[in-house]
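Before any comments, here is the structure.
Heads up, one of the protein chains got dropped from this complex, but the rest are sitting where they should.
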Amino acid sequence: MQPEKRRKKSLKQRLVLKSSLAKETLSEFLGTFIMIVLGCGSVAQAVLSRGHFGGIVTTNVGFAMSVVMAIYATGGVSGGHINPAVSFAMCLFGRMKWFKLPFYVGAQFLGAFVGAATLFGIYYDGLMSFAGGKLLIVGENATAQIFATYPSPYLSLENAFADQVVATMFLLMLVFAIFDSRNLGVPKGLEPIVIGLLIIVISSSLGLNSGCAMNPARDLSPRLFTALAGWGFEVFTTGKNFWWIPVVGPLVGAAIGGLVYVLIIEIHHPDPDLEAEPPEDKPEKCELSVIM
Amino acid sequence: MQPEKRRKKSLKQRLVLKSSLAKETLSEFLGTFIMIVLGCGSVAQAVLSRGHFGGIVTTNVGFAMSVVMAIYATGGVSGGHINPAVSFAMCLFGRMKWFKLPFYVGAQFLGAFVGAATLFGIYYDGLMSFAGGKLLIVGENATAQIFATYPSPYLSLENAFADQVVATMFLLMLVFAIFDSRNLGVPKGLEPIVIGLLIIVISSSLGLNSGCAMNPARDLSPRLFTALAGWGFEVFTTGKNFWWIPVVGPLVGAAIGGLVYVLIIEIHHPDPDLEAEPPEDKPEKCELSVIM
Amino acid sequence: MQPEKRRKKSLKQRLVLKSSLAKETLSEFLGTFIMIVLGCGSVAQAVLSRGHFGGIVTTNVGFAMSVVMAIYATGGVSGGHINPAVSFAMCLFGRMKWFKLPFYVGAQFLGAFVGAATLFGIYYDGLMSFAGGKLLIVGENATAQIFATYPSPYLSLENAFADQVVATMFLLMLVFAIFDSRNLGVPKGLEPIVIGLLIIVISSSLGLNSGCAMNPARDLSPRLFTALAGWGFEVFTTGKNFWWIPVVGPLVGAAIGGLVYVLIIEIHHPDPDLEAEPPEDKPEKCELSVIM
Partner (left out) sequence: MQPEKRRKKSLKQRLVLKSSLAKETLSEFLGTFIMIVLGCGSVAQAVLSRGHFGGIVTTNVGFAMSVVMAIYATGGVSGGHINPAVSFAMCLFGRMKWFKLPFYVGAQFLGAFVGAATLFGIYYDGLMSFAGGKLLIVGENATAQIFATYPSPYLSLENAFADQVVATMFLLMLVFAIFDSRNLGVPKGLEPIVIGLLIIVISSSLGLNSGCAMNPARDLSPRLFTALAGWGFEVFTTGKNFWWIPVVGPLVGAAIGGLVYVLIIEIHHPDPDLEAEPPEDKPEKCELSVIM
């Protein structure tokens, strides 16, 4: 049995990733995939049932809980960013190394694309029967908004940009608060739930202008998928070329949101290094540096 | 008093089950019973009130919370599977012994049948008055969908099968994540709540095609009950003999879902056995190894 | 200062109740008062706004959360029963001494009556303007259902009685599960939240027949208040003298619910007294016995 056990072990070990970065990349791929299938799926159910089996409550709660599930599935491995704007802010404020950023972001865009394709498959019959086989971007039979966000008719591009900046600012400001153990302190293991509640409130309050994407991967990858899958490249030009706003706006908003939280709250916390000054004689406490 | 106390004790002990398997079988019976009465009950209230006292929000939340309650009632005894697809996946991935499977599954099917009968009793007057004493399967006065799931008109059998596979894949993938203590880690005792949130999001996003059964016992037993109780055996033939899809699809999906989670996340966790080997020279630090 | 401090202390001490039973009685009064104002208030808002500012979701969630709040306000003092059926079951299964029962039940009935009167005051203008100054029991301008429950038109008395028995059976069965620390185990301090979720699911699934009172004090005291406040004593005769069913049914159901949980789950837990006896030869490992 000993040799067989060893062979079995080596088989498993061939599958095991040794590189931490490879694990994290795979994890971000899975997390973004989960968020898109379940999150955009909530929109799909509301749209395709013409409101009979879904509405603002189920889409807001559904998208928020899809993020909760994605973070529970990946948070212990890669932190559960599932959002290039979050990863960018983490790098900007020294919570992640910059060299990891392209891997995280690439995995997020890829996961979102595969998620959109999976959702398209699950609802293939529904999408085909909804508008007599047509895949439309505007009008009452439109289905493109299942995958990507589109602006309200009243919205100017300036207001749209401000909207994405401010919404993502609130997202990051409060994500920083939720993980700030020197503030009130969300109990360990419940941070994903509180982030879910955060997404519920943001999408209930700042979702009307343009659907509250706050995430370049969540918006651009499914939009690209719809362009290729039959809705056509008008998904990019619709709404005065709106497509770049949920890509660029969140990056700006994430930087501002992190900065606001750091400047108003975090920087003023009593410094544990200064108060803990004497312990320079016991340097073995390095294992306490488990930040998250 | 001493002899009487002894007699009392032996009376109680005659009722106490010594066999762990017997306890677990009884527990799975109770759990599935609870889920069906309260879960299908949520659908009953929405259908029988023609939407006045229930809708997509109350049925999604009601079914999810019925699962939460079933797990709190049985989780400490039998793990609270209440789903043959879950028990199957637990066996497949070495989390339960195979010989227990028929007992678990049998109890689940029986509990679901008794639950359906109980619900029929509670809403007997309501069911009788709803369609002038008729028990219908299709049309606006249909009530069979209170008990079992039926496909949307647009749905092909292929898409229906894929739907049940993918939905149950997400269910198991995330159940594995929720109980994976080396990932982010749901706090002990709150796993049922997070599973409830998971069911809310899946039924909000993947429920439109065919009601998102994801559970052979939840679907087949109540369907059999309706066949016997007056709806007739058309409950099996309706929807191109749809009945077998929520039975077989979940088993396939559960296997895939577990596999995806294990291959993408679980297998790559740092192996505590390998890392715990060397520190035999500093054994006092063992209590610091509680990382999360 | 010393004498003044002493005088102050004795003033405070004159207010402090020394008797534990007096504290508990006062606590149950407050808890039931909170539940009625906020719980029946949720119904009032839905009825008086004719559905514009409330509906099945807000009444179910509102009533459930009113119970959550009542338990947080009183649970540490009196256990937060706020329901004679719960207190009765607690006595029946040895969790409370029988001599306390009349005090608990009296406080609950009184608290519910004062709560109904308070709610009447808060919504006095709304009630007066709703039906041109009339306080009605039936019809589309009825407001009596804000305070007490009434049966659906289709419901026979037999079915109504079974409904209250079964609903309260589920309530107690799951309350016993939630507080059973040898089962899965709700984290300390979160039991009220899980009870709130339980009430959401029961009122979503078993609320259609007759409003799911499950509590003699919650139903009878506000009904008596409405009889005296202007709705008239038809509140007792309406629905074939329905009034006694939410009084007697819950007592029967509570006894059955507790019994079912004890017989199917609790009695079979491994007995810690019996198992803890032998390990006297290896006492150092005791701290490892935290199983779950």
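So that you can tell them apart, the chains are marked A, B and C in the order they are listed, and the count of residues begins at 1 in each.
Everything below uses one rule, namely that a contact is a pair of C-beta atoms (placed from the backbone, for glycine too) under 8 Å apart; a residue touches a chain by one contact, two chains touch by 3 or more.
What you are looking at is a predicted structure, and each value in this text was computed from that prediction instead of being measured.
**Student:** So there's a chain missing from this view; which of the remaining chains does it actually touch?
**Tutor:** Across the whole assembly, the hidden chain touches A, C.
**Student:** Going by the contact rule already stated, which one of A:Ala70, A:Leu127 or A:Met173 would touch the omitted chain in the full complex?
**Tutor:** A:Met173
**Student:** Using the touch rule from the top, list residues of subunit C that touch the missing partner.
**Tutor:** Spelled out for subunit C, the touching residues are 12, 15-17, 23, 26-27, 29-30, 34, 37-42, 44-45, 48-49, 52-55, 57-59, 61-62, 65-66, 68-69, 71-77, 80, 118, 121-126, 128-129, 187-193, 196.
**Student:** Contacts of subunit A with the missing chain: which residues?
**Tutor:** Those residues of subunit A that touch the unshown chain are 56-57, 60, 152, 154-156, 159, 162-163, 166, 170, 173-174, 177-178, 180, 182-187, 190, 194, 197-198, 200-202, 204-209, 260-261, 263-265, 267-269.
The working rule: only the chains that are shown with their structure count from here on.
**Student:** Graph of touching chains, which shape: line, ring, star, complete, other?
**Tutor:** line
**Student:** In terms of CA centroid distance, which chain is the most far removed from subunit C?
**Tutor:** A
**Student:** For subunit A and subunit C, let me know how many angstrom lie between their CA-based centres, rounded off.
**Tutor:** From the centre of subunit A to the centre of subunit C is 41 Å.
**Student:** Tell me, which residues of subunit B touch at least two other chains?
**Tutor:** If we look for residues of subunit B contacting two or more partner chains, we find 57, 187, 190.
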